[in-house]
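For this view, one protein chain was removed and the others were kept in their places.
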Amino acid sequence: MDIGFVGLGSMGSGMARRLVGAGHRVKVWNRSPGPAEALAKEGAEPVSRPEAAFGGEAVVSMLANDAAVREVVLGQGLPAARPGLLHLSMSTITVKLCQEMEAAHARAGVLLVGAPVLGRPDVAAAGQLNILAAGEEAAVEKAAPLLAAMGRKTWRIGPRPHQASLVKLAVNFSLAAAIEAMSEAFALVEAHGLDPHIAHELMSGTLFAAPAYQGYGRTIADRAFEPAGFKLPLGLKDVRSAMEAGEAVGAPMPFASVMRDNFLDAIAHGDSEKDWSAVSQVARRRAGLV
Amino acid sequence: MDIGFVGLGSMGSGMARRLVGAGHRVKVWNRSPGPAEALAKEGAEPVSRPEAAFGGEAVVSMLANDAAVREVVLGQGLPAARPGLLHLSMSTITVKLCQEMEAAHARAGVLLVGAPVLGRPDVAAAGQLNILAAGEEAAVEKAAPLLAAMGRKTWRIGPRPHQASLVKLAVNFSLAAAIEAMSEAFALVEAHGLDPHIAHELMSGTLFAAPAYQGYGRTIADRAFEPAGFKLPLGLKDVRSAMEAGEAVGAPMPFASVMRDNFLDAIAHGDSEKDWSAVSQVARRRAGLV
Amino acid sequence: MDIGFVGLGSMGSGMARRLVGAGHRVKVWNRSPGPAEALAKEGAEPVSRPEAAFGGEAVVSMLANDAAVREVVLGQGLPAARPGLLHLSMSTITVKLCQEMEAAHARAGVLLVGAPVLGRPDVAAAGQLNILAAGEEAAVEKAAPLLAAMGRKTWRIGPRPHQASLVKLAVNFSLAAAIEAMSEAFALVEAHGLDPHIAHELMSGTLFAAPAYQGYGRTIADRAFEPAGFKLPLGLKDVRSAMEAGEAVGAPMPFASVMRDNFLDAIAHGDSEKDWSAVSQVARRRAGLV
Partner (left out) sequence: MDIGFVGLGSMGSGMARRLVGAGHRVKVWNRSPGPAEALAKEGAEPVSRPEAAFGGEAVVSMLANDAAVREVVLGQGLPAARPGLLHLSMSTITVKLCQEMEAAHARAGVLLVGAPVLGRPDVAAAGQLNILAAGEEAAVEKAAPLLAAMGRKTWRIGPRPHQASLVKLAVNFSLAAAIEAMSEAFALVEAHGLDPHIAHELMSGTLFAAPAYQGYGRTIADRAFEPAGFKLPLGLKDVRSAMEAGEAVGAPMPFASVMRDNFLDAIAHGDSEKDWSAVSQVARRRAGLV
């Protein structure tokens, strides 16, 4: 397919590379030129403006946040898009923005598929992402080969693109909750003089034998928060986005409220550059362990 | 070994049966005679008073709560125990009571091993429990054959019996937190018109692919809270016990506080006979979904 | 003085009337013409566009929310203002917007005084408002006669206009907290079979003998939430604004988080048209009293 790709960050570069590797002709754009030049060596075609990436059969966007999507997609790419274009919006954005995008794409006659992902850069580079896809049946079908090149599995969420953003935020909220639960459990154990690793090994070897607990539990017990896999302020942003999605429908989320306060506490204590699991230091500090 | 077993509830009966099956001579006691008679058919020897179960090489106690342990163990069995006896305390009790038991057992010259378990009655009957064992090296070693007959694995927690109670409470707190996190995430998704099963399948197939999320997530999405696997007031009791353990060392547990309030909300709405995952109805009710 | 006044709602109309009564020549503007015509009878001069109110020595704005201030002040009035104008911004707005206004006014050479108020429409009509004033010494001095005409007392907050917004939000947060505290205390008392009025009379006659507790306590005990003095969604807005101000400086506000969730709960249960003290029904509902 003739496609475009905007947003070549640590996630996007790996995803675009997978598409090139699958034989698609990919026009790539990034705010800073470096990543595009790197992909050029592998057969991608760098373009100087986002608009140029919206002229083919499909375009994939993998941008940092709502602001970048508003500027690059709503402000530049979409107005230049040809009717009939398929847009895979894979950035993690708010439900509200995705709902605005649904309306804007409908007006522009562009097919929109919300397709945020689960996975870190190494997983993206290996084409093993879990992709949450929401949109009209036909649009998701048309996107199938592109999704197949980037992910290990596509999870069908529903007919409206913003539903994928909603579920992605629900998953990130659940991850933050798992981090906070372990933080409190481990601080309790440590405050009683026991090594948290003992609780972590038991939990991640039995009822909680899953990546979320095995990976973050180890990080928390080891207190190895740098380098950051996902920076703490991004965790605050996603929890806040989940809370805003709850506010839109009158859904209280007391766990999210606790986490928001704890992320602020962590930021006030200088942990903005650390992994979001560093929020676990809040429970330790409050218990007098730091 | 010549041993005793007090407390033949749904868990205890299966555990005692495993010990009989392993060739041990087991004197069994239960407040109501039925369960002891049933075990007699398989070779156990019913005794009419707890004291009679504290006369062998070892005794296992699997009682309902702190009150039962105070009465049966501290009040009846221990005063009659012969010095040198090994006591495996497998009930889920508070850290405070287990610390009192440590002192009482030392005075009586009885070896104490704290050995609470993870697993439901069917797992106990199959001898596949995960056992948390804490106590002096020699005592845990002496208990090894009995633990092996009841569990799939023994997790060594530490040298002091109450440390096993502490970690058991930390695990149950984490389970309750997982239930609440899914409750809020699913209510958010449902309030936006999406079927929570979609979020559950995604989560339990990826980052949260563990029994805690797969099992309880299904129960919550299906709203199948009866029959109860673990009644809601018992969940409140364990969360409160974890909070008390935190209070003893100045460890705040805001997630536990949220859960305590939600369990009270659920009880005020008549869900005391349901499974503790029925606390998920609180998030739905607060969002106007019930 | 030759002044302008934009925003003639239930508060603004009474405030503008006080200025006319004090002998100032007041150009008045409101989105809907009715209120301006009513003030014309008392000597005010209705103008058809906000710009016309920004041409004198001073202008007072009393608008509904951030959006109205962005449109009417930043979008229309300020660009047309003559350098040297004094602007009294008396609307309750976010700290963030007030900080943007500080920059915009500096660029326009317009003096800005942040002057939100405490008091209901009847208090405004009587010129008995408590006014929080923040801004440069000279600007607040110049505003003194206008403030004196509208309020019983001017409280000097600090040199920067946004500081008045900050303290106003802190006061409204404290009011919401008092409402929630009484809600929980009264629900506890009622759940034990006692009439909450007994607790209210004791509290408002002793340690809590202040308007916040006497007035709202009565409303809560009587459950007389209509007509609304201050609608519930406005309470949520102010609590959220306080939380955002906290987020800007890394200040966790767990009480605000609890209130935000409770306001959502109340909205999900159809109380959006009621007084914000109707949030007290959340504590009663959760305790099974509704």
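Observations
The first chain written gets the first letter, and so on, giving A, B and C; residue counts start at 1 in each chain.
One rule holds for everything that comes next: contacts are C-beta pairs under 8 Å (C-beta built on N, C-alpha and C of every residue); 3 or more make two chains touch, one makes a residue touch a chain.
Keep in mind the model is a prediction, meaning the values are calculated, not measured.
Within the whole complex, the absent chain has one touching residue among C:33, C:211 or C:270, and that is C:211.
When the full complex is taken into account, the listed residue touching the unshown chain is C:173, out of C:5, C:29, C:54 or C:173. Of the options C:157, C:232 or C:267, the residue whose C-beta touches the omitted chain is C:157.
By the touch criterion stated above, the residues of chain B touching the omitted chain are 246-247, 249-254, 257-258, 260-262, 264-265, 267-268. The chain not shown here touches chain A at positions 254, 261, 264-265, 268-270, 286-288. Within chain C, the residues in touch with the undisplayed chain are 95, 118, 130, 132, 155, 157-158, 163, 166-167, 170-171, 173-175, 177-178, 180-182, 184-189, 191-192, 194, 198-199, 201-203, 205-213, 242, 245-246, 248-256, 258, 262, 283, 286-288.
We adopt the following convention: only the chains that are shown with their structure count from here on.
Taking each chain's centre as the average of its CA atoms, chain A and chain C sit 39 Å apart.
Centre-to-centre, using mean CA coordinates, chain B is 53 Å away from chain C. With each centre defined as the average position of its C-alpha atoms, the distance from chain A to chain B rounds to 38 Å. For chain B, residues that reach two or more other chains under the stated contact definition are 254, 261, 286-288.
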